[in-house]
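Below: one structure in structure tokens.
Only one protein chain is missing; all other protein chains are in place.
Let's look at chain A:
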Amino acid sequence: MLLKLSLSSMRKMMKDYLVLLVGLVISISIFYMFQTLALNSDYTKNNSMISSIQIVFNVGAFLLAFITIFYIFYANSFLLSLRRKELGMYMVLGAKKGKISQILFLETLTMGIISLVIGSLVGIALASGIGVLLMNLLEISTDGYYPFYLPAVWMTWGFFLILFIITSTINATRLARATELALIRAEQQNDQIKSKGIGAVLVAILGVILLALGYTCLHLIMYLQALGFIVGAISCTIGTYLIFISLLPVLVQALKKNKKLNDSKLNAFTFAQLRFRVNNLTKILGTVAMLIGLGVGAMAGGLAFQQNVNLFTSVFHVYDVNLHDPVEADYEALKKMNVLEQNTYRYKVDDKAYYYLKEDLLANPLLISTNSTQNYSADNKPKLVTDPLPKETYIISASKEDNGKYDAVPEDWDKAISANFINYQMIEGKSVLVVDQATYEKTAGSEHKVLLAQVDDYLKYTQELKAMDERQKQMIGSIANVEVKDVYTSSKYSTYAGMYIFTSGTMFMGFFLGIAFLAMMASCLMFKILSGASRDKDRYSMLRKIGVRQSLLVGSIYKELFMVFIFPAIIGLMHVLLGMEMFSFILLDPYLNIWIPTLIFVVIYAIYYYITVQLYRGIVLPKEA
């Protein structure tokens, strides 16, 4: 009988449970998708490129798990609070507490299992859709990647089942400790009207100061290092909470003090509701602001890293093509490209050293990048190396025997030659020398050449460049006697590809993590608002009685909740915009395309805002006759 009752009441609160379910499904499915990548070591082993992402996804899964724990606890205690009265009534009617606890336990667990089933299915769909799409985007073979991967399923189920069992137990024990009367009277509490005085203003000022300090620390993170990050993060967090505790109530109070505004239409009521909310929701609003910051930050950070790859690559590489002993296929490929400049430099190799011909270098001096990651500007154009090379022999890289035998090459030349000619796997510890024509001719050993070229836009030719890189790897592999997959080339393309995969993985994870964060946070806010809705019911019914138009009431709801939603959004986005500065020491332009994550956030948040308004409206206002 009791089970029947509980089922029917769950059905009544379908909407609330649905919101919880959606949050859980999002979390579970993303967790699962991360796990398919994080756990499938066979796959990552065969794709050396992707193994660097594996750690990213492990970190992502951990973060997600962490936040999900909070979410589940929060959401469950909300649902419990919704049903306290009903459960208390059962007890008054003589139902045993143990029995009710048992039912509650089963309910929570059932809910968890349902969300696990749906979540796993959605996760598999996500993995086979988006996961495979990612692989294709990164041009990584999907052989060995399974959207349906049993260890990931076990991991997901194991982790979440334990989580659900823990929360169910906590729910049940929490109920068991409450008395019947406390349960029934759960809702009958009046709003405390706390007056905010000068103290609040001081706290608000302190909050603003802490925020400013935090931002400054993040801004100066290059000098302050880890300390800056820790101080920045802590003072930003505390500052955020202080602002929500003090500044916001003071602001709303100021709105109310404006007599003209307050006396117009329903404003007095709207502001009063708002004041109550900002006073009661300080903690959750602060948390939401922080998590919006983290969520959007994860997305923006991931995106920024990915978008900066191209900039990065051009900092390190001036030449788009860099080939040792180009073959026919390489020339064919070059013909397809729009080559701006192309030069060939000769060298000889014997068993002791690499000898580069000085005259070739002087005939076509090399370009070097004038940018660095610390000091990047698009205006810093590459410069030609013009230092004269009067001596017979210079050394760039010395073997043990040659140490100290020759003069070092001038710095710019060293930079140019190291960046473009030397592959340390290839030279196998031999010296690298620059010699004049006479010495060059005297040197026995095989002659080779290296080709450098600049093209109009190397991103147009990634296919050809990739093929060239493969051929270079084959060649270097045979010289150095290493397996091809362990060969690293120093071409622009390989730098680009390596970073691109890593950063795309980061971006991909950042996006999903961000979305999961946002969805869970927005639903927390929503739960919190809805949990107070039944108390507001009387207020709205009274307003209707004295003749407030339905449209005005609905308008008031929209306005009030908009304010509640907008405050954490503003602070959270401010955190992102100012906090991204922190990446400027590793990223050339942390703000590249930041509008994309911002837009995603706004859309998700707006959807939750709309749903909250509709659900709230459904609770406090009867259907229009």
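Operating definition for what follows: contacts are C-beta pairs under 8 Å (C-beta built on N, C-alpha and C of every residue); 3 or more make two chains touch, one makes a residue touch a chain; residues count from 1.
Keep this in mind: contacts and distances are computed from a predicted model.
*Asks:* Considering only the chain that is not displayed, what protein name does its UniProt record carry among "Peptidoglycan glycosyltransferase MrdB", "ABC transporter ATP-binding protein", "Hydrogenase-4 component B" or "Electron transfer flavoprotein alpha subunit apoprotein"?
*Replies:* Hidden chain, UniProt protein name: "ABC transporter ATP-binding protein".
*Asks:* So which of A:Phe57, A:Tyr90 or A:Phe276 would be touching the chain we can't see?
*Replies:* Considering the complete complex, A:Phe276 is the one touching the chain left out.
*Asks:* Taking the entire complex into account, which one of A:Ser101, A:Asn267 or A:Ser490 touches the absent chain?
*Replies:* Of the listed residues, the one touching the omitted chain is A:Asn267.
*Asks:* With respect to the chain omitted from the figure, which of A:Lys383, A:Lys415 or A:Arg544 is a touching residue?
*Replies:* A:Arg544
*Asks:* Spell out the interface residues on chain A facing the chain that's missing from view.
*Replies:* Given the touch definition above, chain A has residues 190-191, 193, 259-260, 262-269, 272-273, 275-276, 538-539, 542-552, 624-625 touching the missing chain.
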